[in-house]
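Every protein chain of the complex appears in place save one, which is left out.
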Amino acid sequence: MAGRVGIVAVAQTKFEEKKLDKHVTELMYDVTRAVMGQTGLEFKEDGTGIDSTVAAAYDLLHGPSGPYMFLGYVVGAYKREDERVLEDGALAVYYGAMQILSGHCNTVLLVAYTKESLIDKNLYEWVGMDQIYQRRVGLDFVSAAGLQAMRYTTKYGITPEQCAKAVVKARKNAGNNPNAMCCDSLTVDDVLRSTMLCDPIRVLEAKPTPVDGACAMILASEEKAKEITDKPVWITGLGSCYDHHDLGWRDLADCEALATAAQRAYKMAGIKDPLKEFDVAEISEQYSYQELLWSEGLAFCGKGEGGKLIDSGKTEMGGELPINPSGGMLSGLPVCVAGMDRVAECVLQLRGEAGARQVAGAKKAVAHGVDGPAGQLQCVITLEN
Amino acid sequence: MSTEEKQEPEFIQFRYPRQVTYHHALGYQSKFANGLKQGRILATKCPVDGRCTIPPRIVCPFHHVRQTEWVDQGQRGRLISAFKINFPMFNSRTGELQNWENPIIAVELEGGARMDGWCAEMDPEKLKTGMLMEAVWRPEEERQGRADDILYWKPVEE
Amino acid sequence: MAERIAIVGVGQTHHKSKRPDVTTAELCAEAVERCLEDAGMQMKDIDHLVMGSFEVADGYYSPDKWIIPELGVVGKSGLEMQNVGTTGGVVAAASFNSAATGLFDAVLCLAWQKMDEAAGAFGRGGGGANEYWTGQFPMSPITNFARRTYAYMDRSGCTEEHIAIVRVKQDQCAMKNEYAQLRLGLTVEKVMQDVLLAWPIRRLHMCPTTAGAAACIVCPEEKAKKVTNKPVWVEDWLTCHQGGALTMAEDPTASTLRYACNVVYKRCGITNPLKEIQAWEVYEPASPAELRWIEEVGICEDYTAWKLFEQNKVGIDKEVPFNPSGGVTATNPIGATPVVRLVEAVLQVRGDAGEHQIQGKIERALATGYGGQGENVIMLLRKSL
Partner (left out) sequence: MTQNLPEIPDTPVNVDVIAHSNFLVSTGATGTKFLTELRDNKKIMGIKCPSCGKIYVPPRLHCPTCFVRMSEWVDLSGKGTLSSYTIVRYQEPYMPKEPPFAYGVIQMDGADTGLAHMLGEVDLDKIKIGMRLEPVFKEEREGSILDIDYFKPSS
């Protein structure tokens, strides 16, 4: 790869259950103006400002008629390059980086926003299942995750306690993150006593919903990034991969797609031993078991060893590779925003600006985003300061 | 909109009827909606060129500056365009498919903002660009801060 | 970086109003099969996908997830783009960007729409609605173009009859295109007697609802030269959106087409577009739009395009070779339409368009995408480097 892509600014809103006093454009406005303020970049017609906008948003979740088209002016879409990725925010970073690597743009503004409080998230995700078979029998993303969790925990003997630990860790870490929604000192017992949602997933083991919030960042070409800031964070590797859609067509216990996506990114970045080489990981775990399973896919441990990895404490704050110092999705993040926010959290870590959740001396980080039922589309982005 | 082609009967098809309610939080637009409830039409104003916009916008799309000033647009405006639709469309208040008898018009208000509305005059032939129109409101207790709080616009003599 | 890129293969389905014999996924596969055959490639040669449809008219959240396995691309990377009517345009732009990074050997660009399944999608305030305000009015693309045309007629002196002439010209072109959906053999009288939807828009003036898909394969220079001996080079592309800056009430004539064309012309050194571009495939969702678009792309003075039609100067092998395929009023699988334009433009450059081929040397062709209330994507193709 000739030339690198730098991330020169990031911003996120506070993540809250229902932002009933805020219109979705206000969330977009807050984060985009924040990143523009950090960089001094503006929207200009003479070509000196921001070249392009890439948004990540789910239209069906925000209104019945393609609402992004009517909100784009907030992020300066008028008479400018403006595109929207209909995937998790991590894919918007992935595509934004490509706009720069293609030489087509020098600066790209990325924004992801979601107001889960607008409609019933389960209903919305049910519409994401194939319409002839799986949607007809009423499967949605929660029950798909239930099937995956049961398969995974049974195949590899993962215990409920090991899964619950992911929740306890997430909520504890979230206490250090002023933007996080749920931070409390739960115990493993509290988690295991909570109501069953979809066996073996308990209510506390699922991402809290609804959550509203937004995230934005600015990407720049190597030359431009160095001009804008003295603390750019570089994107060193990118990888994405699709898996089967039909839940019966893949072994749900092995996340092949994530393993492939991770290998693509690691190859580009020259990463050989991810557990040792990375200083911090921010991953998208909507359910407790996913932290364990995604750790395997990201090659932090071998297949079926996700439980052992969390038992070892290596992924705690202060461990060898802290996973989700921010609290991650289990502490409450909106879908779609989550992936971009994972990248943003990594950037804060690599710039040493993560406050109480800072991993001392972090130099290399990996961010992960996911979309689709039971992790069908995976995206991995590696970063370096 | 096309001429129908013959449909082969042997393929199985089925429908997913669905009704979704979107709970929109109006946020900064709330003042606009509260204005409608009081029978007043408000618009946001761009601090750079003074352009007023309905629906209110958080930033000016052209100058990228935050719009914080609100301007009362009055109750009257001049007709810009009118048309009648001859096919049924959904009503977002009731969720029902219905025919729309009243022409849909755009008016330029005294305050300079332009907005859509329905017209009391049923005959589009009698509508002339530049006509002075006045808002006719729903009774106050029925207003919800929605577009149809203004029942329709009626032409007024000058 | 900035690899030069070329389109090495194109494919589209025969567009129909109804396709009960295939699922949406199978419809996509049909276009992809033809595309691969055209390029002489196999699915294993493709390493990245960019795809999209107008999700609101699909009734799907992220339909790519379901379609992916049908295309035999499980395990590959990719993403879904979307922006209402310009979806196909942003999909194409994203595939150009992806190919130009040099990270991939071959990128598949795919867009589709199966409108026979989308009952009432537009009744919900589609195609012209800010999600809260204008969404409360019974607006649709039909009403948008009623207003646009009303304003155009008011300013130009063009009559209903002229618009009917435009429709007849479009039909004459479509009659020569075996892929087009509506091939009706129209006359001016027939058009004038058609059902009035919203004056002056008659049913025949609006784009039909179409089930169709279109695909193309984009490769960087080196690979393109290996794959085919007639690559069509992508000289430049630009997405240029309005982003809800103006509602129809505020300005019914708002459009970014002129601005976008001027940016592209300047970058490519085009001073006389009609002379330097020999084939045009421009997205006109209603027949009267073609009048305004001809003016906005720089072919003639404002509000004079109807005179060109009066003088019979527009059509295949005429002075203004505009939409030789018959255009959007003949075929409109919404999300896919801009890619259909691109495919048709590629065929014209290659000289492979068959009956509707423009005679003479075609060095450059321009294709566009349109959406919402004046959003545009420009794709400029070239025969030689």
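Order of writing sets the labels: A, B and C. Residues in every chain begin at 1.
Note that in this section a contact is a pair of C-beta atoms (placed from the backbone, for glycine too) under 8 Å apart; a residue touches a chain by one contact, two chains touch by 3 or more.
Quantities reported herein were computed from a predicted structural model and do not represent experimental measurements.
Among the displayed chains, contact with the absent chain in the complete complex occurs for A, B, C. Residue A:63 is the one among A:63, A:128 or A:339 that touches the chain not shown. Here one chain is not drawn; of C:5, C:25 or C:165, the residue touching it is C:25. Taking the complete complex into account, A:248 is the one of A:37, A:178, A:248 or A:355 that touches the chain left out. Checked against the full complex, the candidates A:43, A:94, A:113 or A:126 give a single residue touching the omitted chain, namely A:126. Considering C:11, C:69 or C:88, the position touching the chain not shown turns out to be C:69 (whole complex).
If you put the missing chain back, the residues of chain A touching it would be 20-21, 63-64, 120, 122-123, 126, 131-140, 142-143, 146-151, 154, 195-201, 244, 246-249, 252. Annotation for chain B: contacts to the undisplayed chain at residues 10-27, 29-31, 33-35, 38, 40, 42, 45, 69-72, 74, 90, 92-95, 97, 111, 144-146.
Of the residues in chain C, those that touch the hidden partner chain are 19-26, 29, 32, 42-43, 59, 69-75, 114, 116-121, 123-124, 131-132, 135-136.
Definition applied: only the chains that are shown with their structure count from here on.
Contact topology of the protein chains: fully connected, every pair of chains touching. The chain with its CA mean position farthest from that of chain C is A. Ranking A-B and A-C by contacting C-beta pairs places A-C first.
The geometric centre of chain A is 38 Å away from that of chain B, both derived from CA atoms. Note: centroid distance chain A to chain C, computed from Cα atoms, is 33 Å. Touching two or more other chains at once are residues 62-64, 73-74, 76, 78, 131 of chain A. Under the contact definition stated at the top, the residues of chain B that touch 2 or more other chains are 16, 22, 24, 26, 29, 61-62. Residue ranges on chain C touching chain A, taken from their complex, read 1-3, 23, 52, 54-56, 59-62, 64-66, 68-69, 73-84, 90, 93-94, 96-103, 124-132, 134-135, 237-245, 256, 259-260, 371-372, 375. Against chain B, in their complex, chain A makes its touches with residues 18-26, 29, 42-43, 62-64, 73-74, 76, 78, 115, 117-119, 123, 131, 135. Across the complex, chain C is touched by residues 1-5, 7-8, 11, 13, 15-16, 18, 22, 24, 26, 29, 53-55, 61-62, 80-81, 83-93, 97, 100, 104, 106-107, 114-116, 124, 129, 146-148 of chain B.
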